[in-house]
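As you look at this complex, bear in mind that one protein chain is not there, while each of the others sits in place.
And now, chain A:
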């Protein structure tokens, strides 16, 4: 006999979390990168814990990439961009686009931490009829600007967002986070050319350079290097950083000073924060056992 499931309630703002987010985020945005770094690192650790338990409850997920992108995402959403969890569609909001949409668990955990929806709903990740699809869907999750998952989509959309702001003379900005393996998609280089041509200084593209893709190392699959020179030759201002150094990330997210769009190449470690997952290709989408979850949380609680 089949079980008839009723659809869970739509995701709505977590008012308590949103109220707590707004002053804290405003303070972190205004603080110097050095001052904000320790606090952003704490938030990142809590997000990493949520990622582990979210993937454990779903029995699926892309844990390696989630952990590599966490610091980049937390610094964007908590320490750089002006998000409005209580008014997710506010026209003046800054835009955050996750182009590497397979890292939905990291995005959902971070959006929930900001109050876009209750953190308790993370346990529905990939459950039947859940709004928390394995890949982000704009109409289901507040704070998701565009659907992503198929690679090479988020960057052109983010380019359109930034172009739109420029055409309207508005000051809000757009940050898009790309996977490094994703840079093998041609549509990204189409977007790179468009953004440079239209001098979209309000656009920052961040490459999560963990050097691993689903099947192997990027350089063994289809090499990307010299990645910084590629971006520069496409007309971008390039900033190469340690993608787990919150101070460096916040500095790299500072607006363009050259009138050109900014590419941040963030050197990261896939599986960052959990020693047995770090830099190992099999953790692209392997699910930790209960014992591995225990060990991972122990490391992240230190």
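To be clear about the criterion, contacts are C-beta pairs under 8 Å (C-beta built on N, C-alpha and C of every residue); 3 or more make two chains touch, one makes a residue touch a chain; residues count from 1.
Keep this in mind: contacts and distances are computed from a predicted model.
**Student:** What name does the UniProt record list for the absent chain among "FeMo cofactor biosynthesis protein NifB", "Chloride channel protein", "ABC transporter permease" or "Transketolase family protein"?
**Tutor:** "Transketolase family protein"
**Student:** Considering the whole complex, which of A:43, A:132 or A:161 touches the chain not shown?
**Tutor:** Of these options, the touching residue for the absent chain is A:161.
**Student:** From the list A:124, A:145, A:180 or A:208, which touches the chain that is not on show?
**Tutor:** A:145
**Student:** Using the touch definition up top, pick the residue from A:41, A:86 or A:137 that touches the left-out chain.
**Tutor:** Looking across A:41, A:86 or A:137, the contact with the absent chain belongs to A:137.
**Student:** May I ask you to list the residues on chain A that touch the chain which is not drawn?
**Tutor:** Output for chain A: 91, 95, 137-139, 145-150, 152-153, 155-165, 167-168, 186-187, 190-191, 193-194, 197-198.
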